[in-house]
Each structure stands twice: as C-alpha cells, then as structure tokens.
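Pasting a structure here, questions to come.
With one protein chain withheld, the remaining protein chains of the complex are depicted in position.
Order of writing sets the chain letters: A, B and C. Residues in each chain are counted from 1.
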Amino acid sequence: MIIVMKAGAAKKEKDEVLKRIKELGYTPHVIHGTTRDVIGAVGDERGKLVLQSLESMHGVESVVPILQPYKLASTEVKKEPSHVRIADGVVIGGDQVVVMAGPCSVESEAQIMESARAVKAAGAHILRGGAFKPRTSPYSFQGLEEDGLKLLAKARAETGLPVVTEVINPETVDLVASYADILQIGARNSQNFALLKKVGQCGKPVLLKRGMAMTIQEFLMSAEYIMSEGNQGVILCERGIRTFETATRNTLDLSAIPVLKRKTHLPVVIDPSHGTGDHHYVAAMSFAAVAAGADGLIVEVHPDPEHASSDGPQSLKPKKFAAMMEKLKLFANAADRTL
Amino acid sequence: MIIVMKAGAAKKEKDEVLKRIKELGYTPHVIHGTTRDVIGAVGDERGKLVLQSLESMHGVESVVPILQPYKLASTEVKKEPSHVRIADGVVIGGDQVVVMAGPCSVESEAQIMESARAVKAAGAHILRGGAFKPRTSPYSFQGLEEDGLKLLAKARAETGLPVVTEVINPETVDLVASYADILQIGARNSQNFALLKKVGQCGKPVLLKRGMAMTIQEFLMSAEYIMSEGNQGVILCERGIRTFETATRNTLDLSAIPVLKRKTHLPVVIDPSHGTGDHHYVAAMSFAAVAAGADGLIVEVHPDPEHASSDGPQSLKPKKFAAMMEKLKLFANAADRTL
Amino acid sequence: MIIVMKAGAAKKEKDEVLKRIKELGYTPHVIHGTTRDVIGAVGDERGKLVLQSLESMHGVESVVPILQPYKLASTEVKKEPSHVRIADGVVIGGDQVVVMAGPCSVESEAQIMESARAVKAAGAHILRGGAFKPRTSPYSFQGLEEDGLKLLAKARAETGLPVVTEVINPETVDLVASYADILQIGARNSQNFALLKKVGQCGKPVLLKRGMAMTIQEFLMSAEYIMSEGNQGVILCERGIRTFETATRNTLDLSAIPVLKRKTHLPVVIDPSHGTGDHHYVAAMSFAAVAAGADGLIVEVHPDPEHASSDGPQSLKPKKFAAMMEKLKLFANAADRTL
Partner (left out) sequence: MIIVMKAGAAKKEKDEVLKRIKELGYTPHVIHGTTRDVIGAVGDERGKLVLQSLESMHGVESVVPILQPYKLASTEVKKEPSHVRIADGVVIGGDQVVVMAGPCSVESEAQIMESARAVKAAGAHILRGGAFKPRTSPYSFQGLEEDGLKLLAKARAETGLPVVTEVINPETVDLVASYADILQIGARNSQNFALLKKVGQCGKPVLLKRGMAMTIQEFLMSAEYIMSEGNQGVILCERGIRTFETATRNTLDLSAIPVLKRKTHLPVVIDPSHGTGDHHYVAAMSFAAVAAGADGLIVEVHPDPEHASSDGPQSLKPKKFAAMMEKLKLFANAADRTL
C-alpha cells in the first residue's frame, strides 16, 4: 500500500500513521516529496486489506493499493493456462474453442430434445438450458426446476453432450450438481457469496458469469471465493456490462478477454446472446470473441424463438446457428485454434 | 404493448404478427403511419410479458412496453404512502424522518454497546450493525455471525433501539429474523430472487437496497418479489449506483427519491455512507436526502474508524454524527418533517 | 508519481526505469516490497505528466499519479472560497444562494419578457435563456442567434436581471460577451478546448457545465483551461451525468457539491432541470442541492411549456417556480444562507 499524506500534514499526524502501520505488521518507508510525503507500507497486503482504514486518520489524503487482492486466480501464482476438463474430449482452456448452446429455459421434452439434436448436429460441444430461472419479474416463468434437470439429463443421454445449467440457491446446489456437468452462476448472483462458497465446496466445474456492474478485479475476487473453498474448476464468462447505451441489451466487453488472459490463468468464455440481447448481432460478436482469444462461447439457440418462454429476441434458430458454426471455424483457425 | 413494424414490412408478415397477438390473448389495433405501421396490443400486459417475444418475428422492428411491470408496489394500485411500523413509536414513511445508525460490522461487545449508546444519545431511532457480512474478498472479515446477532440483541435490550441487520443466505433468514427488527437485503443480493422470496415469506419488515446497476424499475420489481410472497413491509434504500466517476465510491442517486415517490407508495431511505464512501461527504448528502423528501437515513457510525474491520473511511465518529443530527433537524423542519 | 514494478522484474529493467526517471528531472526512491518493488519519483508532476509514459517500459506494471493535475482551481493553492461578482448585489459563492431562471431557448420577445418578469417576481437573481442552441439534431430549432441576444438585453434593461446565455463557437464569443453577463459553456462543449481558451481570454464570468461523462478531475481541468488564460471568474455547474438509469434524463450527481467544495475554491451551481429532465423532480432536487451546499441553481422556467421549442418537459411554469422559491428559502436558511 501507498499512503499519500496531505500537503502540510503535521509531524504528529505522520508519526501517528507510521505507528499505526507498524502496529498492523507492516514496515513503513517514507518518501519526502516536493509538496507532500508519501509512505510505502511493505508487507503482504493481500488477505488483510486493513491498511485501507488508514484513510480515516488525520493528515492522510488517500491510500493506494498496489497488489491485486486475488491470489489463486492470479497469473502471478500460476502462469500456465488452466484446462478445465468437462467430459471425455471436452476441455475448456485448451486448443479447442468450446461452444455451449441451447435454449434459455428448458420448456418441454420436445423443445429440449429438438434443441439438443440441432446444436449437436451443428457442432456444439455442450448443451445449455435453464431449469431454475432468475427472472426480474416474480410473474415471469421461473423454470421447470427438477423436472427441467431431468429433461437435460435425458438430452445428454441421447446426444452425449455434457450439460451446463444455472444454480440460484445454496439449498439446491447439491440437487443441480447431481444432474449437471457444469454449474452456472448467473450475473445477478455473481456476488452472492453464500452461493459462491457452496459451489466452491462442490466438485463440479463452475461457469461464473460477470455481474452487470462488476469490475474485472471484483470478477476475479468472486472466482477466488470459489477457488479458496477448494474448487479450481472455474470458467469465467463475460456476458455484457451495463452502460448508458440502449441499442444493445448490455455492452459486451470483449476487451475483458485480453485483460483476463493477462491477469488470470482461468479460461474465458463469451455469451454474445445476453451480451447483445439481439439475435442479429450474435454471429458477429461470436466471431469477434474467438478472434480476441476467447476459449469458448455460450449461445442461445431455440427451435421456435417466437414462442420461447424467455429471451426469444436473442435466440438463434438452429439453421442460423449451424451457418454461424461453419463460419466460426475460419476464425478459430485464424486464431490458431480448432473448433 | 406497441409493436413497431419495419418500413416496408410485407402484408404476410403483418398478418402473422396480428395472428400471434390474438393467440396470446390480446386485441390488436393497427395504426397506418407514413413510413411504417404500428400495432397496439390491448390487454393486461403485466404478469405475462410474453409479447416481447414478438421481436423475433419477421417484419417487426421493435416492441415497446407501455405499462410498468410492477403492481403491488405501484401508486396505481395504492395511492397513499405506506407506513412501515418497526416498533412502538418508530414508523418509517410517516411524518418523522427515521435515522438508523451504527457500525458497518459488529466487532465486539464493547464496540457495539459504545456505538449503540452514542447513536441513541445523538437521537438515532434504530441501530444498524452487520453480523453476516458480504465481502468482496474471501480473505476479509466475514462477520461474527450468530454471536454478532446476540450482541445486537443485547444492545437493543439496553438502549431500546430496534435493530436492522443484513441477511445474506436463505438458510439463515429465520435465524436472523429471530433477532432483528428489520432484515436488510444488501445491494449485491438485490436480485438474489431465492433470498427475496424467503424474506417475503417472513413477517419482518425488509430494508431492500438498490443494486449497483439496478434501474428504478428493476428495484421496484425486486420489491414486488417480496410483496408478492405476502410481506408488504418493504423499505427501499438508495445507496449509490455505479458510474464512471471515481471521486466517490458510488454515485448517490438522490433523484431516485422524487422518482420513487411518484411511482410507489413504499418508503424511501438513503444510505449516504455507502453512497459516497467517504465520511467527509456524509453530512451534506444526509441534509440533501431529507430535503429531497427521504423518509429516513442509514448512516455508519463507529467509535474508532481507524481500527474498524470494514468501511472505516466512510464511518462518522460519534461526535460528528451528533453534530450532524443537530443540523439535520433544521432540514427536516424545512421539509415539514420531524426528526 | 509511484511506479509499480512487476513481480520478478529484472535488475536491468529497474535500472532502465531509474535512469529514465532521472532523465525526466525527477528523483527516484526505491521501496523494496515483499513481492515487488515500488519506485517513488519526487518532483513537481504537474504541468508535465510525462511520467505516465514509463508505463511502456519493460518491467513496469503500472504508474500511479499522486498529485491532482490542476493548480489554479485547487484549494491547495487558494483556500478561501472564490466570490464571482456578476452585477451590483449579485455575487456567486458568497452567503446568498443565487438563482438563475428562464426558458431553455429565447423564442420571441413576448416569451422572454414574460419569462423575465415572472422569474424576477418570484425572486430569481439572474435571467437564463439560450440564443445559440446546441441541438442533437440538425433539424431541431437552433436558436434566434443575435436576435435572441438582443431580446435578452431588452429583458435585462426592463427587469434589471443580469443575463446568462450559452456560447458554442469561438468565433462568436466576442459577440455573445457583448450582450451577456455570464457566458455559459454547455455540457457538450465542456472539453472543447478551443472554446475554453477563447472564453478564458474574455473578461466575462463563465458558467462551465460538467460534461455527461466527465470526472470531477476532468471538470477541474477544464476550469483550469479557462483560468490559465487569465479568467478567474469560473462558476462550476453540475447538470447530471450519463448513467444506465433511464427514469431520469441524466443522473444528477449532488455528491459533486461536497466533493468540489473540498477540492476547489470555485463556486458550484446545480441545474436540476437538465439533471432530471422532468419538471416533476425539479423542486425536490433544488431543495437537495441547497441543503448539500450549492451556491446557486439554474432552473428552466417557461410560461407555456407545451409550446416550447425545446426542453418543454423539464420546464417549470411560473406559478410552480414561485411556489418552489418560497419553500427554497427555508432550506437556504437551514443551510445558513440567504436567498
């Protein structure tokens, strides 16, 4: 930490700050500047963050952290990219760009089976589908719950596709984990720490979505919550942040890909469907994501979007998805990846 | 809902849209414009929201909702302001501006007792203090949990101040409710729908904080989640939204006060401590909140901010809090309120 | 400046950084940390900002500025609040809360005269009205230009109210200054540096609006542009920033008031009309602004908002404005100010 003193801070104030730094177990180093003093506090600042409280002291202008507060997720601790193994031949974070596809919600056996066959035929590697749905309105469709999980398992049995589905309550983590291959944490639960701890205690890989107002640093801190409970299988998913722009549902932050690749060894997946909220833009943003270095995509595909229970406007029809997958191969190859 | 057709949409496309509107139980009315047609769909659009899926249809440019999607929280349903009764003589939403004050976290018996006495002496009506803490870092202090709740109960027993404290997990709602007078839902859990439903089933009043990237409409939808489970005692709390500005920790949106007063009958409370993140700005924003029509404040007060486990920089010392309360009376009176 | 080295930076890299710091005229001080080194560069960092370029060097993680980059606007240079004198008895930044009011645009002689009489009768101190209008659409009303300025001068002659009006082009600064008492720089021109320099060379006071995506620091840098050309009569105006929220036209950042009061000696005025975009919210936010310590308000008042050429929805009718002024006195008094 760097403690910036006010211009004209009294000697007594500086002495108090130095004393407090030592009390907290750090070694202070003073730099006398032209208009003010700056104090470096040497010691491991992670895992404590207590120095921030110095901002309350007289004579202190501000406290500037130097270290990133995450450890397990950091490239400083582990340099090689992590490979998260989902099933035989499906590894996220390796050479292959992994595509997860399927409807927003599981609505019926016919719908999920048709979706699963279609995305499999088009080359997707994992089936997505929501059984527990976090909906903004209490009056909207809330998902088929365990019946939905059973249908996902049935679709997996037929197609061989592993399944990713959302979990929204610590109480149902074990239930969902008994059906799913990947547990999804949605954007609205990205700082639901009780839920993060619970999936951290579970053996299954976790697809962690970035919150709508979440910084990259906070995103990695939420990953750290899961990892610090013992689960290293975290897949990060950028799905659009909230900005002033309304032409798209969210603003898909693709620069998060190279930023995350520099800061963490965890794989990065992009959700162009929620990121844009409009099926017209999904293909372009999928190509861009792979070009920027994404390890995978999660895409909404629905056989009949006009009749979907949720998120129809952003779902691709199977035919369009298949055409997109064809073209995606070219971009994956340009990025030295397979699809 | 208003369905805007594309300029040059084919007759067949319009017919399909009209057919689908009728299937969904609405009556379509077409307005032929100079460059495009616009279709009004008449019927109760709340509780369904299914018309949005028309955006996937050929020939449709966009779908524009007309009604607000909340009911129970709306002034259209209930015009008179709601009064939420907390304890004898403490009602939120009435003539009195209600002040909740206390430390961010309960840290020790000495700390919470000293805080409770100090805020009581200064005229606060309710004691705040966190026992379960949602912290961005897994390595930060996570709260004293049930021991913290017991200390809050002890402080209430001595001072007579009712207690507001945060609940972060559906599993511990009953435990927290057995100690607290008001259950607080934090900003990070403002769309944790499992938790909202659970506190909705509980008899205790709920202080619902606005999420960092939450629109006013979504805020009211989260209130609607609680109310639709049977709990009408919802108190809305604006605590700052996330913007590009970094001079304050968040941007306290005081215009939310008159906006909410127009849209809902629920009381509105302001948190100037999290809203600014800096104790220097708390008094000014407290005065402003009351001037703008807030029904109450929730303020962090700590006897020793330099040694606080969390949020030291934004906590007022008891002496400053007392001085602020003195001045706040003048603004409450100017606003035709008591303190 | 603080230069944070990467963990594991090579000695050669550190030596290069030290050498470059000295070349730039600063004195380096190294703090050896537990995981990385941090280098303080001592010297006057303002007026140069060149150290930022060190971020390009090998082994450098980041460069953290310590000083604020503004000088003339800073409380470090001038501690007492600045009083900007507009006319006999009208001073902004003193004990009196100064209210500027009038229509968005000057539309006709009848309209501006009626507006001027009405706001004068209600107790306003300055007349506002736009003659050169920066409109988002080239097809919208662009203002009466010099004819509008003449009408403002006529209104001043009759009512005695000084006039504030916007200038949008360096070429017309002298023309506008020959009619106006205060030159207004609009939000969209807040970083139009050619215009800032030009009004800085002009003797008239300047009302500088904050840009929609402008940080407090950038706001003060734009003030510094004007001041560094010799014009110290700068009045800062917060008028709402752009955020994700759409319930209001902008998000009025009232915390800017105490933040600015801490960082600068310049007076601060609030524009609740543009800040909210809705006349329903103007009174509440005006009261709040004064409670938070604002030195003045600029409010849109129009005798016939339904027929206004611009910004009708956010304009108060004269009767409502007069009622608001009555109540505003109470808040000004509570804030130890006069009105």
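Convention: contacts are C-beta pairs under 8 Å (C-beta built on N, C-alpha and C of every residue); 3 or more make two chains touch, one makes a residue touch a chain.
Everything numeric here is computed off the predicted structure, so don't read it as measured data.
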Problem set entry | Per the touch definition above, residue among A:Met285, A:Val301 or A:Met325 touching the missing chain | A:Met285
Exercise. Of the listed residues C:Ile66, C:Ile112 or C:Ile168, which contacts the missing chain in the full complex?
Worked result: C:Ile168
Problem set entry | Options C:Gln111, C:Thr159, C:Asn189 or C:Thr248, residue touching the unrepresented chain | C:Asn189
Problem set entry | Touch list for chain C against the chain that is not drawn | 20, 46-50, 52-57, 69-70, 134-140, 168-171, 188-189, 191-195, 197, 211-213, 218, 221, 224-225, 228-229, 241-242, 279, 305-309, 312-313, 315
Exercise. Which chain B residues touch the hidden chain?
Worked result: 2, 4, 7, 29, 31-36, 38, 40, 42-44, 64, 66-67, 76, 242-244, 246
Problem set entry | Where the unshown chain meets chain A, residue by residue | 213, 215-217, 241, 243-248, 251-259, 262, 275-276, 280-281, 284-285, 287-293, 327, 330-331, 333-335
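Please note the rule applied: only the chains that are shown with their structure count from here on.
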Exercise. Chain B-chain C contact: same residues or different, taking over half shared as same?
Worked result: same
For this session: In steps of 5 degrees, what rotation angle do you get fitting chain A onto chain B on the CA atoms?
Result: 180
Problem set entry | Most remote chain, CA-based centroid, reference being chain C | A
For this session: State, to the nearest whole Å, the distance from the C-alpha centre of chain A to the C-alpha centre of chain C.
Result: 38
Seminar exercise, completed: Between the Cα centroids of chain A and chain B the separation in whole angstrom comes to 26
Problem set entry | For chain B paired with chain C, centre-to-centre distance based on mean C-alpha positions, whole Å | 30
Exercise. On chain B, where are the residues touching two or more other chains?
Worked result: 213, 241
